[in-house]
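Note that one protein chain is taken out, while the other chains of the complex remain in position.
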Amino acid sequence: MSGQKLWAVVAGVGPGTGACVARRFAKSYSIALLARNPANYEELVKEINSSGGKAIGISTDCSDANAVKAAFEQIKKEDGFDGNLAAAVYNVGGQFVRKPFMDLTEDEFSIGWKANGLGGFHFSRAVLPLLLETEKAGPQHPPTLVFTSATAAMRGGAMFASFATGKFAMRALSQSLAREFGPKGIHVVHAIIDGVIDIPRTKEWKFDAPDAKISPEAIAESYWHLHTQPRTSFTYEFDIRPYCEKW
Amino acid sequence: MSGQKLWAVVAGVGPGTGACVARRFAKSYSIALLARNPANYEELVKEINSSGGKAIGISTDCSDANAVKAAFEQIKKEDGFDGNLAAAVYNVGGQFVRKPFMDLTEDEFSIGWKANGLGGFHFSRAVLPLLLETEKAGPQHPPTLVFTSATAAMRGGAMFASFATGKFAMRALSQSLAREFGPKGIHVVHAIIDGVIDIPRTKEWKFDAPDAKISPEAIAESYWHLHTQPRTSFTYEFDIRPYCEKW
Amino acid sequence: MSGQKLWAVVAGVGPGTGACVARRFAKSYSIALLARNPANYEELVKEINSSGGKAIGISTDCSDANAVKAAFEQIKKEDGFDGNLAAAVYNVGGQFVRKPFMDLTEDEFSIGWKANGLGGFHFSRAVLPLLLETEKAGPQHPPTLVFTSATAAMRGGAMFASFATGKFAMRALSQSLAREFGPKGIHVVHAIIDGVIDIPRTKEWKFDAPDAKISPEAIAESYWHLHTQPRTSFTYEFDIRPYCEKW
Partner (left out) sequence: MSGQKLWAVVAGVGPGTGACVARRFAKSYSIALLARNPANYEELVKEINSSGGKAIGISTDCSDANAVKAAFEQIKKEDGFDGNLAAAVYNVGGQFVRKPFMDLTEDEFSIGWKANGLGGFHFSRAVLPLLLETEKAGPQHPPTLVFTSATAAMRGGAMFASFATGKFAMRALSQSLAREFGPKGIHVVHAIIDGVIDIPRTKEWKFDAPDAKISPEAIAESYWHLHTQPRTSFTYEFDIRPYCEKW
């Protein structure tokens, strides 16, 4: 890894968590951004590249094995990439379906699973061999895989069958990977982000408290902190909530 | 429901929990047995019919929407069935895949989800309208939907990514249904069965204690007990473990 | 145990769960009722004795080691008691303190612990040797120790510091005993009763649903069912909630 920057991959980039995580990790790593819609990463790629960092964007549907494969083939061909992946953040949430159970179609019900379970599977299979390779090279921080999750990973609410089955599955996947790859030095984290995130789309959403929305920059700082934990001292599961959120 | 017996449906019938639950509920209800392989219910159907009960068997793959639909079309045509479903037990476990994560194919990883998540979805969509109809008629016991689950619904172990994502999803589904349909008088239960069940296939499995295997008859008694709870006093989640099992 | 009836002990007897559990277990066992205030058991003792059962009442503060010791000395001297304890139910809740944290005195804060933690300790130490002795004699049902708990055992709410610390401690105690004494054949159960119980004192409490209160008779039936589970198939933790309760 002679002098080359390490890389980080962020899947699921919108204006909130994904973008802020990318900006934060771009301070130390080259960044590959995956999103289905290029509009979600194009501006961010420019921003990072024009401010001294390095970023690429790849249009990818993470629930599609071939799409994920193709995306990582492209990453591997990048100048400066030779398997040196320092961190991977799976931030794909999927469309949020909230409906009476009897109104759900099979496709709607499966959205949660596809985005959070199956997509997490394809992403993990792509990044884990790279993270393991990086681990052997003795990186400054243990290679890290973070799953952005939600309270719905812990509680299946009425009308939430699609989202909750997906997030429960994501938590199962994260735990299973943490227990298999933790002993190999890979840091796998399940992060429950519980609340409305402060992004342009939620600007108009009013709450009693003026600062009731989660700061995506703060999420990014916490993800970075977790990434810097030595392997003697891994956090596997944690939550982030606004001070005024009921939980 | 003039004088007609109520019905119960048990999906996932092998020689263990499914068969014992069917026998137990057959004391009070006509029974429809669903399993992919007719060999799994044929003898049991005969046994119940020849001992004063009533049972039918239908070959069904519960992860297939059309198969489940067809199965319930057949049930609805049964003599004596006019929507009067008292209880439904989803006992489909799916093939148990235990493998290093990087060796899992997409199909293998998805087995847990298909059996426990998607299959539970199709089954629930078929039985809930019938259970709600029964509820209106003021049955002796609240209409009941039980999911047979496992410790893997609470803990994602290494090598268990397929099974655990499926069982986590099943728990999410069960909670979501309990919270939506509980207030409508339907009793939805998530039952963690934690341990080896005492069936012919496990006869040779030896443990330190001679009675270390769960009795499927005891599971059936507990399911029946839960079915008899009045709606003022529903149990939503419970576990069954052998006395000598670590947990 | 030649022909003698087995005994059950119920600590914490008021007009609700405790009384109903005592009545239910009195169908099979002689009953010892413990409560601080004799007014809480006197009528029930008469009722059980006059309807073909056998019951005694002993005024006991379970958080006081000597009081519990004295109570069991008295039980052991009872005609027909020779260590043959089949079941023990710890149903002491303690005074419910709901206050802003800064208004709590040390005594108020400690109420939850004393009733649920320390009282459970003294009670368990008194009953476990008797339950173990019964176990050796090969009783029909595994000797059973049930703790009546609450949702506050799983969630520490604002203003609930006293109650929640007590109920969390009760759950820890119950799990610790289940894991130590389960392998010895003793069935230890933690029962979360989540909701308002239907007793004279709550008669005037109105809810949207007319049947929104938990039936103490139903709780008693579930406790009895758990007691009858064979040791191959123990339930260690379960919940009871009204169908219309949010959870």
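Order of writing sets the chain letters: A, B and C. Residues in each chain are counted from 1.
Criterion: a residue touches a chain if its C-beta (ideal position, glycine included) is under 8 Å from a C-beta of that chain, and two chains touch if they have at least 3 such contacts.
Computed from a prediction, not measured in an experiment: that's the story for all the values here.
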Displayed partners of the chain not shown (whole complex): A, C
Interface residues of subunit C toward the undisplayed chain are 65, 100-102, 104, 106, 109-110, 113, 117-118, 121-122, 124-125, 128-129, 152, 155-161, 164-169, 171-177, 179-181
Where the missing chain touches subunit A, by residue: 142, 179, 182-183, 185, 187, 198, 209, 211-215, 218-219, 221-222, 225, 228-244, 246-247
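The rule is short, and it goes like this: only the chains that are shown with their structure count from here on.
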Here subunit B maps onto subunit C under a C-alpha rotation whose angle in degrees, rounded to the nearest 5, is 180
Which chain is the middle one, judged by CA centres? B
Centroid of subunit A to centroid of subunit C, CA atoms only: how many Å? 47
Distance between the centres, which are taken as Cα means, of subunit B and subunit A, whole angstrom: 35
Mind pulling the subunit C residues that touch 2 or more other chains? none
